[in-house]
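For this view, one protein chain was removed and the others were kept in their places.
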Amino acid sequence: MKKATHLLTMVLAVTLLAACETAPQSSSGGDGGIDDKYLGEWKDDSVDDLQFDNDGNPILNNVELKMWSTVTNPDAEYQDQIIADFNKAYEGQIKLSYTGGGVCYHESRFSIYGNFAKTVNQDPENAPDVFYGYGERIGAITNQDLIVPVGPYLKMANIGFQKDYFETKLIDNCFVGDNLYGLPISVDTAHTLARKDILEKNGLTVPTNYLELTDVCDKLVEKANAGELWVRGNDTAYVAKGDPTEWRKYSVAIEGPYYPFPISNGDMWIYDYYAETAALQNGGVLCDKSGMPSFASPEVAGGLQILRDWIFPTETSSNKYAMSAPDLNYDAGAKDFYAGTCSFYLDGAWGLYVDTAKLDTMYIGEGGSKDNLAIINPSKLLCKDYSKDYSKEIFGDSHAISLVKNTTSRAKRVAGAIFSNYLAEHSGGLWTKAGHLPASTVVQQSTDDYLDNPYYQKYVQYFGTTDLYQTMPVSVYYDYVMNGYHTALKQATSSIYTSRNIIDLLSDAQEDAVQRINDIKGL
Amino acid sequence: MAFKWLKKNYRESEVTLSDYALDLERKKRTFSKYAVGILFMLPYLAMFVTFFLYPLISGLIISLFKYNIANPVFDATTWRGFTNYEKLFTTSTSFGADFWNGIRLTLLFVVIIVPCQILIPLGLAYLVNLKPKGSAFFRTVLYLPSIFPQTATGLIFLNMFNLNYGFINSFFGTSTNWLSDPTYNTILIIIFTVWAGCGGNFLIFYAALQNCDSTLNEAAAIDGCKGFRRFISITLPQIKPQLVICLFTTSIGMMNFYGQIYMLGAYQVDSSVKLTVIYVIQNLITGTNFEVYGMVSAMAVLLGVFIAMISITQLVVTKDRKGGSKHAEQYQEALKRS
Amino acid sequence: MSAEKKVNFKKARELYKASGAKIVEDSIDSFVSIRDVDKIYPNGVQAVFHFNLDIKEKEFIVFVGPSGCGKSTTLRMIAGLEEITNGKLYIDKVLANTKSPDQRDIAMVFQSYALYPHMNVYDNMSFGLKINKAMLPLLDKEGKPVSDENGKPLLVKRHYTKDEINDLVFGAARILNLGDYLDRKPKELSGGQMQRVALGRAIVRRPKLFLMDEPLSNLDAKLRISMRSEILKIHHRVGATTIYVTHDQTEAMTMADRIVVMNMGHISQVDTPRNIYENPSNLFGAIFIGSPSINLMNVTYADSTITFGNGSALKLQDGTNAKIKAFFDSKLLFYKQTLQRFELRHHEILPVLKSLLRTKNEAKIQELLGLHYLCEREQEIKDLLAKVLSEQKYKNDVRKIMALIEEKDHVLSSIVDELDANKPNTEAHKPVVLNKKNKGVRTPHEEKEILEKLISYFEKGYEHTNLILGVRPEFFALGDANSPVKGKVFLQEYLGTEKYVYFSFLEKEYVVRVSSKEDFKRGGDINLTFDLHDVHLFDPVTGLSIA
Partner (left out) sequence: MQSNIKKHLNVPKIIAFVILSIASLLVLIPLFWALVNSFRSADDIYYHPYSFFPTSFNNWTISNYISIFTSDKYPVGRWIINSLIVSLSSSVLYLIIACLAAYAFVFLKLRFANGLFLFLIGTMTVPGIVLTVPQFSQIYQMGLNKTLLGLILPGLGGVYGLFLIRQFFLSIPYDLIESARADGAKDLTIFTHIVVPLGKSIIMVQGLFGFLGAWNDLVWAQIIIGQTTPDNWTLSYGLSKVIEGTQTYSNLGLQLACTIVAMVPIAIMYIFVQKRIVEGVSMTGIKR
């Protein structure tokens, strides 16, 4: 049981480091216990099938665990590797696998929550033992009665728990009342990539905020319209050069209008990151403390206005020219970026590995991605007023892992707690490859796992620090809030609704969401 | 009847051997006849009762409760009476609003698509029945879309009409957003439904036209009835039964409109133009709110009443009427007068 | 031991067990015996009324009658395809009511031929053989029959072997000339060939009883004539008893040993073709048999003389007068008794009987019961009554008596119906719908009215009554200006050596057969006379033949 106490030792190290400034009040565990204030009122309902050795450590004998995970490829691959490492480390004690083969079941975020709720309720035998989902949704699934607190089982596993081991916002998401319902693993967002080589060739610099971005984009369009824009890259539908390093002038006549930064009106990057970040940076809040939607506010509308201006510029917008073509469906700009026919590109954190690798091969003789690609920190990128603190905030999805209520075996729950802990500890390393920022402040500071990590060096270092990251506030009505907001977003950025006020769209969507929540309450 | 009463008293009275034998064997025969009948019917009837009658009744009951499939409780705590229905009848709840919007939308599709799915196949069947060159090929091809899963053909249409890479827009030189513009998306759904749904009716009309009595056409030709007129007054009455059946099945099928819209409305930005009533029901059933099944059942029952009303109306309207006696009476009067 | 003898219930059960469900009535000397058979469909339509017929072995019987007369239903009851509602059917002395078709040793030829469309001719003919077991000689390993110690072949119940089936099918094919068609499907055959296959299918089963349901009605005229003789040939060759149903009187006349003329579910007359032709017992038979049909003329009878509408009179033979008188007297008595019985049956008998029992008026009771001359359980009723009178317990027993009386109700009811059967159908056959209260389309009140009218008709006496004179076309003779019948010719049909001349007489149309040498003009006069030996007199009300 050496490994199980790993986290404890690290916590000790951190607390010792911090001891000079803040006197540690928590009686963190020489006895391997957990602070009682994090145990909450929880009556352990598991079946007592767990035995302890003489040292008070639990004896785990080939406990089989089944995990469902919301991460899909490419991260799923990395996650499976981490789990495989775990299986190896805990051989004979704990083993993760599932009937479909492999170590873990992965399903996309669009359907896994529905599937999870249905399975736990209607098909408990096939439900997982641990669920790897999103921290901000823990409140909702706790409300649905799908998971149990992890705290008591961490205690049984003799794993110490320190709240400040984790980024505050992320660990707070995992609490419902006093009960700790999961351990946060990491947080991530979508990132803006820029073709540094093209910008520099055209005498422009990489922008760092929204106003700079719109300015650069306008200049790019003007140059393109004047036939002065230098571009280079892969072949396009109109131009085939064969050599990506060769510079050419963009031709509006042949290749159509130049759009410097194509975005779609509804793919995942816009849906789940940009839209929320836009709301945040303009001071908007999507839901109130009771969890009810509150996005019909001028602040949120201001955020969405920025996205609308992106595609449909007006006299008041800071960009003169449309930065993106309207009504793009998915993967907007994915190929244009490498063809050089656009200069900016939005991609998920987990896409960066592939993105950098592509530019590395394209410009292998010219410094690869290091010299030709810029990763723009999302702070201040979606607002015009940088005076407020919230203009720096970045919206992120936080991953967290929880124990599922159907698993009644105490041994399994304890094993699940140990596994959760393992993932939290190993949120650096390979996991960094997928562009995830570790939730653990300790891991963030570890050189081996994180700071010297090639992926950190290559791209993660540009992502901003975790304290800038905000998630959705915990809402038991998560689905309704998000559905409503996404509907408004989709409409606001669609060419069909340009005649309608954004605040009206938001109000309609919010009204509908509130109505639905009330209907469900009154059912 | 007295004779039956007498049989009861056989034991007391004297009988002939033949009467005794007949009585006994008749009973045996009747028994074995019914035993065979019941044995033949039993597998089906068992399935009918289990998977039709029982669900039908339990569906009505469920609609009066707050019902959870995984944890079915029928008691005072879950009893809802007609509250579910009440909520459906007021549009101030999202259930009622969605339901009536769904009904409105469904009826809209019915009104537009059903005539297309009757008239286009009828016209095509008529043309194929003229036996131009290659009519066998045309017949084969025209039925083709009906045999493929709509999810498959829907996927093809979805890609064909895609704004970013579908060939349709470039072919017509347009830049119509077929997949997210509410109006164009509705048009696309109608086009697809007609494209994919004409085959079945076409085949029926084709078969019906083939079975038409050709001498009637010849007689009409001698009477001087030509072309379209002949089609209306001679051919159509002959295939009336098939027309009625097709009208019937097509409109009921359209009341269950879902798959096409599920596939092609995937990128729709305005959900109120794609949530047909079945879509609403299906969303609730496959959703994660487990208390909602009673409400869904009420919706289904209400929709069921709707559909049953439509089918009964159609039955009444299209029923064959008796000839009456108008001309016979006129004849009698004329006879009297002369 | 007769199956029709009364025994007590226990004994009946023992006897039945001993018989192995094969009830044999030795007193029957005919091959098929149909006794008092009724057919009432579940919807209340009665198709056949107390049908009684005995058919001798190897006889060729033809049921003939218009469509809906119940002939096919009767045949199907014999075949076992319809259940017999009341009455008994013995085939080869064995009670066969509830036997299934295959147990009756019959073969049936259907009007539609009923050839299985998906099987070729060989399969059609061998189908019955393939699926059934039969009592057949036990075969040894080499396929030769095994004999018992007496040299008789040992019989076992087994399936036919392939060779046996081949033998039978090929044999039938040879008889019917079907050898070349064995591999064809029915749709590839002509009507005549299909007909022969249907016959062949019946033959291969070697039944004792052949049933044919209008087998020739789907063939064209010429083929029908040739098939007629073919069927007769097969009948003589196979020698099985045959019941043949047709609506074509020519077929009946040419083929039958005996004809059963049926109308509206009743037997109108049973006799040889010749007797039926020469001595029809009622108007229906007279009209139905013979082509062209018999000429019927309205005459008035008085003083042994009949008078036509135009005044010409004919003196009848001696003895005719007496015949008419006897007919009227017997009918008057019959209907009077029926009416009394009818009234009692419907309303009065129960209270009357009750009051009589209360007063123990035995003489009156005897008188009452004396009316039940039609009830074959009369003795039973008498016995019961004696018991009632002696033991003073009458309630239950009265009900039993009532039951016994009502058991034969349908017989009585049909007395009125029979009047219909004796006369040609004036309109399409009206089904007799039974319901619980009222056993006919007629209400009891209507039936009573009819009976009363009949009685008053017969009470009026035979003098100056109207009768119908029937003369077959060939029994007319050309006469002179004094002839009783003077008509106008309106149509002539030449048939080679002779011709039919249609003429109108007293505003009605008649036909006469004359030699084709005779010459008539359209619209010209024709004078006819006839021999009183060859004519028939019918009573117009009952339709019965008088002389």
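Note that the chains are named A, B and C in the order they appear, and that numbering of residues resets to 1 at the start of each chain.
As a working rule, a contact is a pair of C-beta atoms (placed from the backbone, for glycine too) under 8 Å apart; a residue touches a chain by one contact, two chains touch by 3 or more.
Values in this document were obtained by computation on a predicted structure and should not be read as measured data.
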- Note on the structure: Full-assembly contacts of the left-out chain, visible side only, are chains A, B, C
- Message: Please identify which residue in B:90, B:183, B:233 or B:286 touches the non-displayed chain.
- Response: B:286
- Query: Which residue, C:71, C:88, C:205 or C:472, contacts the hidden chain when the whole complex is considered?
  - Reply: C:205
- Query: Of B:219, B:232 or B:312, which one is in contact with the hidden chain?
  - Reply: B:312
- Query: Of B:20, B:109 or B:262, which one is in contact with the hidden chain?
  - Reply: B:262
- Message: Under the stated touch rule, tell me which residues of chain A contact the chain that is not displayed.
- Response: 72, 100, 105, 108, 110-111, 114-115, 118-119, 122-123, 126, 235-237, 267-268, 329-331, 335
- Note on the structure: Residue positions on chain B contacting the omitted chain are 33-34, 36-38, 40-41, 43-45, 47-56, 58-59, 62, 67, 69-70, 72, 124, 127-128, 130-135, 137-160, 164-167, 169-171, 195, 200-201, 203-204, 206-208, 210-211, 241-242, 245-246, 249, 252-253, 255-256, 258-259, 262-263, 266, 278, 281-282, 285-286, 293, 296-297, 300-301, 303-304, 307-308, 311-312
- Given the full complex, what residues of chain C touch the hidden partner chain? 42, 76, 79-81, 100-102, 106-108, 110-112, 114, 116-118, 127-128, 131-132, 201, 205
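Following the convention adopted for this analysis, only the chains that are shown with their structure count from here on.
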- Have a look at B-C versus A-B and report the one with more C-beta pairs in contact. B-C
- chain A to chain C, mean C-alpha position gap in Å, rounds to 97
- For chain A paired with chain B, centre-to-centre distance based on mean C-alpha positions, whole Å: 48
- Message: Can you work out the whole-Å distance between the CA centroids of chain B and chain C?
- Response: 52
- Which positions of chain B touch chain A when the two form their complex? 66, 69-71, 87, 93-95, 97, 162-164, 177, 179-182, 267, 269-271, 286-292, 295
- Query: Touching chain B in the complex: which residues of chain A?
  - Reply: 113-114, 117-118, 121-122, 144, 265-266, 327-329, 479, 487, 490-491, 494-497, 512, 515-516, 519-520, 523
- Task: In the complex, go through chain B and note every residue touching chain C.
- Result: 1-3, 5-6, 9-22, 24-26, 28-29
